[in-house]
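Note that one protein chain is taken out, while the other chains of the complex remain in position.
Presenting chain A:
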Amino acid sequence: MRQWQPSPKIPSPNQQTSPACRTTRPPSTPTATMASLKRSFESDPLAQNISSKVYVRSTKSGKVQKIVREVYLRQDIPCSSRLCNACLKIAPKDAANRPIPFVLSEKPAGTSVFTQGHYIVPDTNAFLSAMDLFEQSSAFYDVIVLQVVLEEVRARSLPLYNRLVSLTKSEDKRFYVFFNEFRLETYVTREEGESVNDRNDRAVRKAVKWYNEHLSKTSKKAPAVVMLSNDRDNLRKAKEDDIPAYSLADYVRQLKDGEQLLDMIPELEERDALIEKKPGQFLYPEYYTLSKMNTGVKNGLLHQGIFNVSPYNYLEGSTRVPAFPKALLILGRENINRAVDGDLVVVEVLPKDQWKEPSTQVIEEEAVTKNENPTEEGSDLISEKERKALQEEAKRTLAKTTEGHALPTAKVVGIIKRNWRQYVGHIDQSSVSSSAAQGRKQDSVFVIPMDKKIPKIRLRTRQVAELLGKRILVTIDAWDRTSRHPTGHFVRSLGELETKAAETEALLLEYDVQYRPFPKTVLDCLPKEGHDWKVPASMDDPGWRDRQDLRDLLICSIDPIGCQDIDDALHARALPNGNFEVGVHIADVSHFVKPNNAMDTEASIRGTTVYLVDKRIDMLPMLLGTDLCSLKPYVERYAFSVIWEMNSNADIVGSRFTKSVIKSREAFSYEQAQLRIDDASQQDELTNSIRTLLELSKKLKQKRLDAGALSLSSPEIKIHMESETSDPIDVKTKEHLATMSLVEEFMLLANTSVAAKIYEAFPQTAILRRHAAPPKTNFDELANQLRVKKGLDLSVESSRALADSLDQCVDPKEPFFNTLIRIMATRCMMSAEYFCSGTQSYPEFRHYGLASEIYTHFTSPIRRYADLVAHRQLAAAIEYEAVHPAVRSRGRLEAVCKNINVRHRNAQLAGRASIAYYVGQALRGKATEEDGFVMKIFSNGFVVLVPKFGIESLIRLRDLAEPEPAATYDAETYTLTTSGSREVKVELFQKVKVRVTDQKDETTGKRGVKMELVSTY
């Protein structure tokens, strides 16, 4: 606090020496005319309550501002301990004038040291390094989260902050947020030369001290308030000030059964530890300073992008930066420089003579670094084996003089943002020393993450024996320059490898699917009537306002077998003028989920329902998804209807949108509907209307294909389960029925109509879905492969041209060939994405795959959040309800789009991974010989797709025979010829016979399929 001092008058410096030069009058002169303009703290009785913070803020645009903030300090912030009566008087009151109940228990748990009970005050560092610890249910109750700590956590890691906030909201954990920065006694001003971190640490210590003093007034045996920190410096200073403080490890040892928690604690942080090491021990180059990176990026000398690792070669990464049309390659450990898949990195392009071709070789970390010892660090950055692998690579590049193929390479010079999350993996058996498997001493082991793109993580644990053979969750703590692998700590065990529960949870964690049960706040948003909710009988009910009564229409739904969340229903009827009225009725979810309530927030975070083989993780609570919103047959339901008038050529004559009440007559499965259509004896009105729909849908489809819509393919299979145990017993490819495309066509039509409508109403903020045209270079490889191997041309100028040329890609001898090409073409495409219409220009709205100018998702609001937003926008567009700010704010919509794009992708990946797992389980113990196709070829292996199971797998040279046969790879003709122990010639697109068995993949611990080449056709 700055003390105001009376402004000094100009003193007279040398009155004696030169009396003629007096500069000041005698003090009697009226110099006091000027009162200071500064706040006088002496005269103000409340002065001590006012402080100010002065700091320098640098904005993104490069501006530097001095910021002065006044801080008003108060004394009415309660300590929130139930022991404290003094604070009860000043406790804030709720609307009903009842004091808000205090959080911290009057009888907190004790430890071996604090037998009288204790409250915990963790510092920032403790939360950042061991959030998992605080989420334990066995300990860590009555925690005081200081405001300064909460803010620091937020600045450092948003995911951790969110977890901390949800902890503070949970009632049973008793976490209390204490606003120490506003309480007079606990406020500290930054001292001169003190770093912000030091100041905040001091604030934590001061708060702990205050709490102890404050509580000691309440009773003689008041609970102790203990600071937890993992920062040595902070602990030392606390000791000096006589403040009870422990490191996480020391604290956990005081707890009962604390031993088990020890593994979750990272090493004590030592700030100076690194400096002591000799420079020679650094394995990786140092990162640039932040300012250097910023300057470089701004000037185009460095580039910023997301770092991706090749799924086939862990030493090859790439990053896409705006300055280059193709991704920059990052090869080798040293150039990758501790970047982990997903990090936001800054790279520097290497000189042209170091440009390389992307690898044609499969390099798996496990195979190359098998015998590394986790306790000792090799002094070389690159192990002998890795070097060998790289050298072979280099030779190959040199052998080919095709310099034009070389791609620009780059090295990572810094990391802007780590994207580390928790990783699922298992302990590498071979890294466990024999002594560790028994004893309880801390030991270093390697954890092999399930995701092959993540490097091995070094883990220190005491429970090696227990954790072996289990799926475990770990986090990365750090990756020092001196350590070849990142170091991490154990979070929790998911269970035995290959048990369904563990594997499913692993999958959900890996794809960041929110699978926890809905919290109470969300369930509170459901209608009170529960399952008894009904459409109000009285038409005067507000629920009926502006709702059309469509209960007399013959509406039915067609869905897959066993579908519970029925989003959509259809009807068609002939009009007197010879045209048809066709209606698509979508569950009116937006009636039940109001914007910005807890349920809406939860749904927007989940983004989508995730379908696994045996499990569905809902976006909305069951009550809504499978009952109240679901358009079940025979009951009245609220719906949002799109109704067209069409002529017999399926041209739209008119369309309208309305909220409605419907009563579905029947819920068909695709198969049932198909049977009913095919059965000529069924001549009832409902069946005939389905037939009308089918006719119209065929015309719609033709129109769409004429416009250039692509018919793409991905291997789709279905897993049959044994009904009792739900163990998979068989795998079948999905059949395609005409009724499927019936539903699909009308859904596409509804989506397109709605997209046009909401775009018209909200040109800036409509939520739409686009599918960007893929860059032509994406198809280069595939086009070349087709030309070389099959003499076919792939033209990619437009979606129409692509659709036509895909139709031409047929091999008369092999009907599956066309599907194979479609699968491969699909992988060259961009992924479709949600966006907010204001962020793109109209031509960019185009949906490439559907050849539609504008498109959105409207038809599945139960399982997709984007549809729910579209519903709200459409409701506002037809003036059914007022525009809610949430559907009008572009910034918010952009954030929503960004999130649901990620969630959507993750949901797909999780679904596929689930199928892959079950295929593995279904094949367990069986060995079958199946036909497959070579779809990718490397110099030391090739990838085979087996259509029957929809699986693909890598067959390495060393899998062909023992010893590994020599091979020559001709990249020009995509041919791999082996010689020696086994002689085969494998070409791209070739049909092969493979033996499919199940095998536990040692690297990922996943049971998956293993293929062996039986013969080539």
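One rule holds for everything that comes next: contacts are C-beta pairs under 8 Å (C-beta built on N, C-alpha and C of every residue); 3 or more make two chains touch, one makes a residue touch a chain; residues count from 1.
Quick note on the criterion: contacts and distances are computed from a predicted model.
Enquirer: Which protein name, taken from UniProt, belongs to the chain you can't see among "Translation initiation factor eIF2B subunit beta", "Cytochrome b-c1 complex subunit 2, mitochondrial", "Ribosomal RNA-processing protein 42" or "Bardet-Biedl syndrome 12"?
Expert: This omitted chain is identified in its UniProt record as "Ribosomal RNA-processing protein 42".
Enquirer: From the list A:192, A:257, A:532 or A:552, which touches the chain that is not on show?
Expert: A:192
Enquirer: Of the residues listed, A:78, A:117, A:244 or A:296, which one is in contact with the missing chain?
Expert: Answer from the full complex: A:296 touches the omitted chain.
Enquirer: For the chain that got dropped from the picture, name the residues of chain A it touches.
Expert: 2, 5, 7-14, 17-25, 29-34, 36-38, 52, 54-58, 62-64, 66, 68, 190-196, 289-292, 294-296, 298-299, 301-302
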